[in-house]
Structures are given as structure tokens and as C-alpha cells.
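Of the protein chains in this complex, one is absent; all others appear in place.
All chains are identified by letter, namely A and B, in their written order; residue positions are counted from 1 within each chain.
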Amino acid sequence: MLELVTSRLEDAANWGRKFSLFTYPFVTACCGMEFMSVAAPKYDMARFGAEFPRFSPRQADLLMIVGTITEKQGPALRRVFDQMTEPKWVIAFGVCASTGGFYQNYHAMPGADQVIPVDVYIPGCPPRPEQVLDALIMLQDRVQRGDGHSQLRLKHEKVVREAKAAEE
Amino acid sequence: MADLKTLVMGRKDVADLDLETELPPELMTVNMGPSHPAMHGTVRIVLSVDGERIVKGDIQPGYLHRCFEKEAEHATYTQIFPYTDRLNYVSPMINNCGYAMAVEKLLGLTGHIPRRAEFIRVIVSEVSRITDHLTCVGASAMELGAFGPFLFFLKVREWLYTWLEEVSGARLTHSYVRVGGVNKDLPAGWAEKLDRRLTEMEGVMVEVESMLNLNRIFHDRMAGIGVMTRAEAIAWGQSGPIARSAGVDYDVRKDHPYSVYPEFEFDVPLGTSGDCLDRYLIRVEEIKQSTRILRQAMKMIPDGPWIIDDGKVALPPKTEAYNTIEAMIRHFKHIVDGIKVAPGECYTFLEGGNGELGFFIVSDGTGRPYKCYVRSPSFVHLSATSKLIKNHLIADIVPIFGMINMIGGECDK
Partner (left out) sequence: MSQKVIDALKAKFGDAIVATENQHGDDVALVKREQLLAIASFLKDDPAMLFDMPVFCTAIDLLQWRPVGDRGAPPPGSRPEYDPGEDHDGLRFEVCYQLRSLTHRHRVRIKCAVREADARVPSLAAMWPGFDWQERETFDLYGIKFDGHHDLRRIYLYDEFIGHPLRKDYPKEKRQPLVRRPDLVGDH
């Protein structure tokens, strides 16, 4: 019975989370122009609740990695991700952030997921704004189901904690 | 608590206020990190500040170094076009044109490009220049708090992106230009659509200028900030709107004309005070001058082929490639081996959105360049910025950086 209540509460919380994502646009390169277009009036991102960019990782819960991540940028990205509070989600915007794109060289990291776990990958160079909105809806479904990496990690840690407490 | 008070303020009694002794004048180090909203991408500034005043700023680029030169050494001449798109990604057509001009110079084809292709290149370059200036001014205005102009300019930019998408197939990274011409002809009805959008854009410009030009807050934040003298601009290698704001009358389209620019009538705005307000006004005026060039080009463009009819440079037409074996083999060799350019080196430059954009290509006779160096204006301008921000407040970095228009892809190559 208690599980029914908590899972309903969890669903309600996820419903609230998915419609009020505060993005941290980690903009590096050309995809930033398409990110600006998505936030602009024509392909409005505000309709999906993800309007406010919060330029402090402490206040954001969606890290959008927009553009190529290089090896020099890696520690900065790791630090920004670590500073975000749970639950947090990551979108790799563009093919450079997903797999490195057509930059296969000594400085472009082959994807941002070398450094942090990514929930949704958006291919495209740069992706069309409609693709970005599709990815946002996909992420919202994941948030509702509780399937994001960070949410699963929290559940896993909770299960481990309870198992340890049950042993003692 | 009393001990803490003594430790912090050096006094033992509330009545014992010591207002004479200055606080120790140590400089504080503030990091404007690589991920920062005002950094237009990724540049790190390590500031040494005295209160709010900047004493020394160490600008560290390189967080977007995507190894353009190394990739260019391993790609054929035609495969490099997508890499050039991503250099100055707000005006990609200009980079494409510049690189194509550089390869054509090495091949000895300058002046042999079909006239229609030259006109198409000028038209798409000027549209790209307009998108560059719209993005720069819009983003800078937003960072100063004026959110309205940003949205209005993005609306206009969407119209231009849609027009460019009809022409080239992509909104942002077009790869439309080829060595010897352009990839395909302009679509039907392009001139009417462009003309209509330009007229609508002029209406939006009037609205935005009425919001910004005489705005007291905008003036206070931009006028007198980031002043560069004429001698400094020359010695630091500045070009484009930044040099012109300091009074350096240098525009590659007028001083070393290329393509069909000599046939157009347009003015180059020149500033006097070298501050951010002049740079803003120059950019707005350049949008209007680009519109003037476009209207003339729409009338003057001739009919004809859109790529040179030289088998060693251009792909054969598809009808031939599918029906004759020679054309198919030529197509195959062209794609796999690339255009063979005789050994030599040359430096070709044009007026990019930011200033003098140049390509220094060393060719060795194969289909891949031996070296392809980009003289990127943003890199040169950023090196002067560390001098520009001295003795300004931290908040002044925002307009200075915005008006420098440092594009990460071009600066870090």
C-alpha cells in the first residue's frame, strides 16, 4: 500500500519535473545557432516548459551539451555536471556531442558521453529545430517513466541502502 | 563573536571604528570559465581584478580547437568544404567562397568562373553577412538586457535561413559552393522571396533601431567602452567592423576587389571613436549596405552555367555520368582522388563577416592540400581584446566581447 502511494507521488513529481525543465545550455559551437533558433519565437521551446536557461549548474536540471566537446573542455564539462543536483538529465545536442561527428582527431572528444552519461542523443549537423523538439518530448517521456540515468542511479542507491539496512 | 569581530575588522570595540586604514590591495582572481553565457561559445578569461576594475585579463581560447588544419591535410579539396562551413558558422557561405577562391587561384581559374556563379556567390555571401550581423547585434543586445531586439532579429534570421535552405538544402552548414562555381542553380522564384523578406527586414530594422539607437541605457553601456585607437587597430592587425570603428578605412571588397564586387555600388561605413557603440552602428549600417548590394545583384544576375565546364575541376553532369563510362570514371576519380592542384602556395583573402578572412593553401600536386591555414579574423581580434578590457569594469566585458563578435569555430579553428 505504501508503495502505491510513493509511486503515485513519484509519478506526480516526475510530471512536474518534465514540464518545467530548467536547461543549462552548455553551448560551444555551431549547434548553438540552432539552439538559439529553438528558443526563438518560431520553434518555441517555451511551449514545452523548457524556457528558462539557468546559467548556474546548481539551479539547472537539464544539461544540454550543444556543440563539439574537446579534450580541453572535458574537465570543465565534468565539473559542471558534478555540480548539478539530482535528478539531472543530459541531452547531447548535435552529432559532435553524440559521437564526435566528422571530427576524428587529436582534440575533439568522440562524444560527450566519454565524460558524462547522456540520456538523449540528437543527431544532425546541426539538427533541425523540429528534431530538437522531438528529443525534448522523448526526454519528457523518460522523465515521466523514471528512466533517466540519474533517476535510475538514485533508485539503485536507495535499493542498496535499504538492503544494507535490512541486513543490520 | 567578539573575537571574530577583532579578527575580521581589527577593532576591539564597536566605537573603535578605523576608517583610515585601507583594506589590503590584493588583486582577486576571477575566472570567467569556458562555459559562460557571455562567452559566445567557449573562451576562458582569467581576470585579475581590483574591486570591480580589471587589472589584467588573460584570455585563453582553444576550447573549441577542432583541428581544421589537420583534418584538411587528410581530406580532398572538395571534402574540406563542410569543414569550412563550421569555421565562422554564422556566415558559412563566406567561408565556403573564400576557400573556393583560394583553390581556384592555385588552379589558375580566377576570372574564368562563369558570371552567374560569381553573382550567386556574391548573393549568398551577402545574405550570410546579414545573418552574421543580425546574430551578433541580437545576442549582444540580449546580454545587455534588451531581449526584444534579440527575438526580432532571430525572427528575421529564420526567414533568411529558410531562404538559404531553399537554395542550398541546409539551414546553417550549407556547403553550397564548389571549386569552379556553386553546387546547383538558384531555385525558381528566389528573387521575389528574397526581395519580400528584405523589405520585411527593413521594417524590423526600423523597430530595433528605434529601441536601441537613442536608448540611454544602451548608450551608457556601449559608448566610450573598449576604445581602440587607429594606430592600435593597425598594429594589432584588426580588420572588419572593429578596424573600421577606429577609423581604419580598410574593406577587402573595396581595396582588393574580388569576384564581381567592382560592379556594385555600396558604401563602407567608417567610425570615429573606436568604441563599442561605433561597432554596433557600423554593423547595423552594413546590414543596410548588404541589402543594397543584394537588390542590385537581383537585377544584374545573368543567365548561364553555375559551375565551370572543366572536367578536371567540376563533376560531370549526372546525365553523362549515368550514361557514359568516361564520365562515370571521371566522377569516381574526382570523388576519390580529388582535384589535382599543381604544387604551389598562395594566400587568398576576402571580407568575412568579421574582417579579413584568408586561406593560405600549400598544394603538392595531389588531390589533398599539403597545408591549409586559415587566417581567422576572430583570433586576431581576440588577442587585442585582452588589451581592450583593461581598466574597465567586469560588467564592461559583456559589450566588448559581444561587439568583437568572436566566433568560437573561427577563432579556435
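Following the convention adopted for this analysis, a contact is a pair of C-beta atoms (placed from the backbone, for glycine too) under 8 Å apart; a residue touches a chain by one contact, two chains touch by 3 or more.
Every value quoted in this text rests on a predicted model; they were computed, and no experiment measured them.
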Residue of B:52, B:309, B:326 or B:364 in touch with the missing chain, whole complex considered: B:364
Any idea which of B:53, B:74 or B:333 touches the chain not displayed? B:74
For the full complex, which residue in A:39, A:95 or A:115 touches the chain that was left out? A:115
For the full complex, which residue in B:166, B:195 or B:345 touches the chain that was left out? B:345
Can you name the residues of chain A that touch the chain not displayed here? 71-72, 74-75, 78, 104-107, 109-110, 113-117
Considering the whole complex, not just the chains shown, which residues of chain B touch the missing one? 60-62, 65, 67, 69-71, 73-74, 105-106, 108, 234-238, 248, 250, 255-256, 342-347, 349, 356, 358, 360, 362, 364-366, 370-371, 373, 375, 379-380, 382-384, 412-413
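Please note the rule applied: only the chains that are shown with their structure count from here on.
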Chain centre separation (chain A, chain B; CA means) in Å: 30
Enumerate the contact residues on chain A facing chain B in the complex. 26-30, 32-34, 36-37, 40-42, 53, 55, 67-68, 70, 72-73, 76-77, 80, 102-103, 105-108, 125-126, 128
Provide the residue numbers of chain B that touch chain A in the complex, in ascending order. 33-37, 41-42, 62-67, 70-71, 82-83, 85-86, 89-90, 135, 139, 151, 154-155, 157-158, 161, 171-173, 408-409
